[in-house]
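Below: one structure, written as structure tokens.
Every protein chain except one is present and positioned as in the full complex.
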Amino acid sequence: MTLALDIDKLTCVRAHRVLFEALSLVLTAGAFVSLQGPNGAGKTSLLRIIAGFLTPAAGIVRIRTETGAILTDGEDRARAVGWLGHQDAVKLQLTVGEQLSFWSKLYGDGAAALAPFGLAPLAEVPGQFLSAGQKRRLALARLTLTKRKLWLLDEPLAALDAAGKVLVAQSVRAHCAAGGIAIAATHEPLGVDGLTLHLGGP
Amino acid sequence: MTLALDIDKLTCVRAHRVLFEALSLVLTAGAFVSLQGPNGAGKTSLLRIIAGFLTPAAGIVRIRTETGAILTDGEDRARAVGWLGHQDAVKLQLTVGEQLSFWSKLYGDGAAALAPFGLAPLAEVPGQFLSAGQKRRLALARLTLTKRKLWLLDEPLAALDAAGKVLVAQSVRAHCAAGGIAIAATHEPLGVDGLTLHLGGP
Amino acid sequence: MFSLANPKRFMDASGKVLPWLAVATAVLLTVGLTLALSVPPDYQQGDAVRIMFVHVPAAWVAMMAYGLMALAAAVGLIWRAPLADVAMKTAAPLGAVFTALGLVTGSLWGRPMWGAFWVWDGRLTSFLLLLFLYLGIMALGNAIEDETRAVRASGILAIVGAVNLPIIHFSVRWWTTLHQGESLLRKGGPSIAPVFLWPLAVMALAYTLLFFSLWIVRMRTTILERKAAVLRITGRA
Amino acid sequence: MNALRSLIARDLVLALRAGGGAALALAFFAAVATLVPLGIGPDLKLLARIAAGVLWVAAVLAALLSLDRLFQADFEDGSLDLMALSPLSLEAVALAKIAAHWLSTGLPLTLIAAVLAVAYGLPANGTGALVASLLIGTPAVSAIGGIGAALTLSIRRGGLILPFIVLPLIAPVVIFGSGAVLAVLDGLASGAFLFLAAFSLLAVVLSPFAAAAGVRLNLGS
Partner (left out) sequence: MNALRSLIARDLVLALRAGGGAALALAFFAAVATLVPLGIGPDLKLLARIAAGVLWVAAVLAALLSLDRLFQADFEDGSLDLMALSPLSLEAVALAKIAAHWLSTGLPLTLIAAVLAVAYGLPANGTGALVASLLIGTPAVSAIGGIGAALTLSIRRGGLILPFIVLPLIAPVVIFGSGAVLAVLDGLASGAFLFLAAFSLLAVVLSPFAAAAGVRLNLGS
């Protein structure tokens, strides 16, 4: 029920600029990493490389699953990743309920959990009418229903109120306690114990 | 060179729900207000009412200019407002330089200030390649070049790194010191002295 | 808080007029239809000519309704008069019905006259577009949740769309066409045999009154519904 | 004036550079013109007969293609808010956007149509009439489309409503436009050009007001 992440000598080049070089990191079940660094340091780029979207200029990312399999191919790795991007992927035309039920069907049988994120009264509201924080809460609810072991979070606290931030911290803590791994790019402390990785910056 | 804002018994109704009722507030030159409240409380809605986009269900917003004129009409008021919305209004196809020079021409003769926001090396980079924080910095640079007296800021700190947050605080402080007014909806203290207005809440 | 300027005067006045209007409509319709069925068959068209008495007035009223709706929209936009908003909103579906009636009766008439239910000529097409306009206005109004915004948006469209009216009317002159030219509303007086003229005039008046009766009824119900809605919200608050 | 000009310039750049409508519209127009002979068969007499009608319809549709996003993109990313707060009135903003749309589609379409008309075997006087009618008529298309785009801005079912709004208003342009060409071809005198010019003028003068009213309504949503 656990996995391990092995980042080996990654180098990322974007628009002819080296963002980071020979970055290595080994994470085992339960690890939490707070990814920090100034704007443009390459936090989002690193998360996209781990998720398998972006090919690094050099280096490799490996995931070891509980069965002992080692996933290096981007597409195999993808199946382990729970993604909370900077964008909320909220459709303006669909109601909150419709969106969550779609994603839960796409990802398998996880039931949509509206209540913990304060979305229950909004089930019938279309995405167009949501406030910024309500959209973010929808994205968080979707993340938890995917039941993935490796969480990649890009600014998870954005637009959330105090209660929402506590919720994120609780979710991440529970996730790690259950043997998951979480990496969060953030400019604000999440309030979860773990490593801190600094990118870029003098 | 100064103005005053007079919010008189505002009531905001959205989707048949009363968000706030009979809200009154008088602000004079140099005032800073931090607007707080849980997600969905109506912070963005209040800012949009002040800017003249949204018509309140009841109440009125007045701006008194230095010439003694009282602007109640939404369209007259609009000419005093500097707006930093939740969205960055960054075009993916235009370079940073192109965007700033367009907005500076649209708003008058304010020259585009790239340097203070760390945008100088990005002048030739198209919006598509900007990181989240770089987009936000672009929006901030645009705000300052509009030279408006009443700043309405919706989550100004979103996506910014530590240096960026300091920059926002400095800009706001300088703006207020020069006789401007600023209202910022935020979930994180801005580090600027002033009033705090709580919306919603249990 | 929900400042609906109270169109009380309208409710009072319309309440008094409505019964008379309804009676007059019924009488005129009966007389008109009797006359229409008793005129001699046309020497060219035979009995098919009787469709004229239902077709022509329907087309006229459809256009008149549009004109009135656009007028109401303009008044609503300029003077922010709630009553004009109600008038504009309620006229659209009625006008659409009369337009549909004109299309159906016209195409039923077209089959014996032209050998086809439908031809793509200027008058027919522009009249079909009138139906589209009505539908567009209604759809736009329904698509916006906020009541005032809905009326304003569809009102703008109604005003803009009024250009179609002269096009429908003059289409027969601007294009070579199968459709009957202007035979009544034209310079030099009507060119229709008097036997047909009188029943047509009666039917035209009957349709007009029918439209006004239905319009007033719908306006009254809309106003009452809004009052109820306001009571519901304020009562609960 | 400076602000207006810079807004037009920006919209032109966006239209030309991006997945922005202009190129798409022109390619679309060329596509219709290429595909129709394929679909109908290479009967040159028939082609010349329908050339005016087909090219006019294709031009109008190509211009309408990108119109539904005339305000949409700026509305969605917050730019329209900033424009509404700028010293330019929303009427001027609407006018600038309509002008940019015409410059980036209507005008080049007219030029391409001249070439295509020859390929369709339209005689010289017919080609001249086609170009003239397009030059006069396409501004009306941009203007009317602008109204529709503004009114349907924040509507979740916008796609369905837009054609209903625009089609009835556009039809006269097509009728007068192709009618003018047909009249010239048949050597008839016709008032079609006059009507077209009058209609176009009316549309261009009124549309900024209607469009601005539509935008204003939707910013409050």
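As written, the chain order gives the labels A, B, C and D, with residue 1 at the start of each chain.
What we mean here is this: contacts are C-beta pairs under 8 Å (C-beta built on N, C-alpha and C of every residue); 3 or more make two chains touch, one makes a residue touch a chain.
What you see is a predicted model; the values in this text were computed from it and never measured.
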Given D:Leu4, D:Ala23 or D:Ala114, the residue that touches the chain left out of view is D:Ala23
Contacts from chain D to the absent chain lie at residues 17-24, 27-28, 30-32, 34-36, 38-41, 46, 49-50, 52-54, 56-57, 60-61, 65, 68, 72, 152, 155-160, 162-164, 167, 170-171, 174-175, 177-178, 182
In the full complex, which residues of chain C touch the absent chain?
116, 118-122, 125, 128, 177-178
Residue positions on chain A contacting the omitted chain are 48, 51, 53-55, 75, 78-79, 81-83, 85-94, 98, 102-103, 105-108, 142, 146, 148
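Basically, only the chains that are shown with their structure count from here on.
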How many angstrom between the C-alpha centroids of chain B and chain A?
30
How big is the gap, in whole Å, between where the Cα atoms of chain A centre and where those of chain C centre?
59
Per the C-alpha centroid definition, the whole-Å distance linking chain B and chain C comes out as 49
Which residues belonging to chain B are in contact with no fewer than two other chains?
15, 86
In chain C, what residues contact two or more other chains?
none
